[in-house]
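With one protein chain held back, the other chains of the complex are shown just where they sit.
And now, chain A:
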Amino acid sequence: MDEDTRLFDIEVRLLLEGVYQVYQHDFRNYATASLRRRMQQAMEHFGCTSISELQHRVLHDRRVFAQMLQFFTVQVSELFHDPGYFLALRQEVVPVLKTYPSLKVWVAGCSTGEELWSLAVLFDEEDLLERTVFYATDINPVALRTAEAGIYPLDRIARFSANYRQAGGRRSLSDYLVTGYDAAAFDRRLRKQVVFADHSLATDSVFSEVQMVSCRNVLIYFNRALQDRALGLFHDALVRRGFLGLGSHETVRFTAHAEAFEDLVPEHRIYRRR
């Protein structure tokens, strides 16, 4: 590692420690390589020439920290992102879920809600919606509010519709949306099944027993220690034989919980708790 990178990483570690001490948001075990890049972008955004300068502003001004949160957690997804994942859920997981009289599903790190709403639509089509409570959690209050609003720009909906069809959608995505002006909002009927909550995979504990956890492309932002923690939470939250869905190139294989889950649909990273 060259000297500039070494210093930069030290400054980032100090910033993360300060953020944890002052705001109790714990990014200390986030994966370094992508964080480093985003901290560089944050420096540019705030017009700072060093992380130490940025640290001063973040620690002394809560509003700057609120904006920094967007740099710690930028992720934008699509509805029915990786349609094959949702198709596999429909074929392999839904038949088992139908055997439960009531269901709880945890969408961990729900960000702006795309994955959550995809699942809600899927569950509605499979006649599971009415007996399901979705817990949609994230640490970013701005993202959570966006998720809760369930409103997406119309220019994104065309792409979403194509995904929906590839995911085995049986109706038209517009059946679930109320459109107006240049945006579309998810129907209230879907929204009343969802509980939105602030929850950190780094610092909080399990809050409910669930039949399924969907957590896609969140673990890639964690280092191995934090991946171990998060997967431990999922394991503790899941009922025996409960389901875990990850992103298309994430795996439990390199974590402490590799043996605690078995492959159900390896191609789409759907696991089952042993």
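Please note the rule applied: a residue touches a chain if its C-beta (ideal position, glycine included) is under 8 Å from a C-beta of that chain, and two chains touch if they have at least 3 such contacts; residues count from 1.
Please note the rule applied: contacts and distances are computed from a predicted model.
Per UniProt, the protein behind the absent chain is "protein-glutamate methylesterase"; the candidates were "protein-glutamate methylesterase", "Sulfurtransferase complex subunit TusB", "Alpha-ketoacid dehydrogenase subunit beta" or "Transmembrane protein".
Checked against the hidden chain, the listed residues A:86, A:106, A:196 or A:221 yield one contact partner: A:221. Contact with the chain that does not appear here is found for just one residue of A:36, A:57, A:191 or A:229, A:36. Remark: the omitted chain is touched by one listed residue; of A:77, A:112, A:132 or A:214 this is A:77.
In the full complex, chain A touches the omitted chain through residues 1-2, 4-5, 9, 31-34, 36-38, 74-77, 84, 217, 219-221, 223-224, 227, 247-251, 253-255, 258.
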